[in-house]
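Apart from one protein chain that is not included, each protein chain of the complex appears where it belongs.
Our next item is chain A:
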Amino acid sequence: MNNKVPNNRAWLLVLPMLVLVAFSAIIPLMTVVNYSVQDVLGPNARFFTGTEWFQSMLNDDALQAAFLRQISFSLIILAIQIPLGIGIALIMPKRGWQASAVLILITLPLLIPWNVVGSIWQIFTRGDIGLMGWGLRELGIEYNITRNAGDAWATIILMDVWHWTPLVAMLCYSGLRSIPEAYYQAARIDRASKWAVFRYIQLPKLTNVLVIAVLLRFMHSFMIYAEPFVLTGGGPGSATTFLSQSLTTMAVGQQDLGPSAAFSLIYFLVILLVSWVFYTTIMNMQKDKPPHGGA
């Protein structure tokens, strides 16, 4: 009966992929791991340090502050961009040339390189020649992103919302378009209110694209670098210095390879952990609960 010939040559087919991944991810990552446990003083002088770098990084006040800023930033922009993106997608025209026109208009910010976005906003917010900076000053509102931390934060958030909400809106728009007309018709016959249609038809059907949107936006915002760097340079003081900028200063500016490697790994694990927890939670929500009592 069982005349299967054992043949492991299929593994050879995986080999090219393995080589690619090795060069693109595994080897660079292992280099970082290597640095994170050593103190490199020169080409021939290195000492094994164990978890020392990790400990010092975790206890570093400046980094902890940057981490808190980073988390706050990510949460704030998610809290704004996700509902706003859904809202925009809901009011976008459904067909005809208007739909195409709106889609193109809304995608434009996504096409602009990140440091250009920073530059645009840097000019935009200048009190002398920038439309927003000048406008606010004329209105009698004090506004200065180089001196006021609140202004700097508000501007960075506004910039990110402008830059990335279109992505959320587009994902949601595609999700909404894929809902069959029959759902809306059935809802009308079931006398569902507009809110009920949103809550029980549109939102559930958007779950999958929203998971993607939240994950993408979280990872992106958690690694944000070029835009605030160009706009505020991390200031005033260190009010808008996020994790990636602290890392760059440490690794490139100060050449502290060991600590910055340890820091990178922690950074990486945090993103991985948050994404995983989020994804698993959402997926679990769709499963049946084990029966206990109920109707």
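Rule of thumb we're sticking to: a residue touches a chain if its C-beta (ideal position, glycine included) is under 8 Å from a C-beta of that chain, and two chains touch if they have at least 3 such contacts; residues count from 1.
The rule we apply is simple: contacts and distances are computed from a predicted model.
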Name under which UniProt lists the unshown chain, selected from "Probable septum site-determining protein MinC", "Tryptophan synthase alpha chain", "Cytochrome b N-terminal domain-containing protein" or "ABC transporter ATP-binding protein": "ABC transporter ATP-binding protein"
Absent-chain contact - pick from A:Ala25, A:Leu41, A:Leu75 or A:Ala186: A:Ala186
Selected from A:Asn7, A:Asn44, A:Gln255 or A:Gln286 as touching the chain missing from the view: A:Gln286
Contact residue for the chain not shown (choose from A:Leu110, A:Leu131 or A:Ala196): A:Ala196
Contact footprint on chain A, counting only the chain that is left out: 180, 182-183, 185-186, 188-193, 196, 200-201, 203-205, 286-288, 291, 294-295
